[in-house]
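Here's the structure we're looking at; comments come further down.
With one protein chain held back, the other chains of the complex are shown just where they sit.
== chain A ==
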Amino acid sequence: MATKSQRQAYGEALVELGRENKNIVVLEADLGKSTMSILFQQQFPDRYFEMGIAEANMASTAAGLALTGKTPFINSFAVFATGRCFDQLRQTISIAGLNVNICGSSAGLSDFGDGSTHQSVEDMATMRSIPGMTVLVPVDAIETRKMVRAMASHPGPCYIRINRNDLPFFTAEEGEFTIGKLYPVREGSDVLVFANGVMVSKAVEAAEALAGEGVSVKVVNVSTVKPLDKQAVIDMAKGFKAIVTAEEHSVIGGLGGAIAEALSEVKNIPLAILGIDDRFGTSATNYDELLVHYGLTADAVKAKIKKIIGKE
């Protein structure tokens, strides 16, 4: 299966957007070679601001730029882009509803070598808790590109969480992306899996394995974690025996939390949340090794599905 890194797609998308829209500005905190925002700098040096290793100032400076009609994208590793400037993102940008776009690169465990300090298992939870913040998790490079475009024209702050590694293509170039829409990637009738990011391909793999065992699994890519179309989640859940969520994030406050919130008052249906079990990340020699260590595999999704429908 063809693959591409989301961060390369992200940098390319910024350039594409910058060419069409003179108001696009990009701010970076010395990680431009990792986030790939450097591609924008090469094309549009006047609209690129290296803010030094000072994320809080970068976020508030972006607010000022937005207040003069610019559309800023700010970049850092996900853990810093959300954690080091939570207050700035909340106070000035989100309360005022400014169109500041935040890119959390190397999200989840994808910066496998650098360990817990550089990995983000809680960024979806923190960003999701800010009123009015949009939270996006692309499944592949193609969706990343479309998301960047959608973010620029979407009023209010948006957070995009992208993976450092090459991931398989799941979406088609010609397809559309709309913020807030749920995208089924595999049909099925017994169990419904809501997944995003790297876990979509694992869920599809699990579904294929389970098909051979007589269990029909539908997989939906929830690349917009917020705003979540709660009614669509409820409607989609009708008729399924159980629901499983799968994400490369803490089980607290991420996709699983969002789905549980959507179903909390209206649906009496078993729900299992698969993710990182309230633990920090750790270093490893490669990404796959970490995904196995934290139980973020097709086998883990399969086991979770079988357990919740009592077929262990």
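Note that contacts are C-beta pairs under 8 Å (C-beta built on N, C-alpha and C of every residue); 3 or more make two chains touch, one makes a residue touch a chain; residues count from 1.
Here is the rule we use: contacts and distances are computed from a predicted model.
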Options "Inner-membrane translocator", "Biotin-dependent carboxyltransferase family protein", "4Fe-4S dicluster domain-containing protein" or "Transketolase": UniProt name of the undisplayed chain: "Transketolase"
Contact partner of the left-out chain, one of A:Val15, A:Met36, A:Met51 or A:Ile179: A:Met51
Residue, one of A:Gly83, A:Gly97 or A:Pro168, that touches the chain absent here: A:Gly97
Chain not shown, touching residues in chain A: 25, 46-47, 49, 51-52, 54, 56-57, 59-70, 72, 87-88, 90-92, 95-97
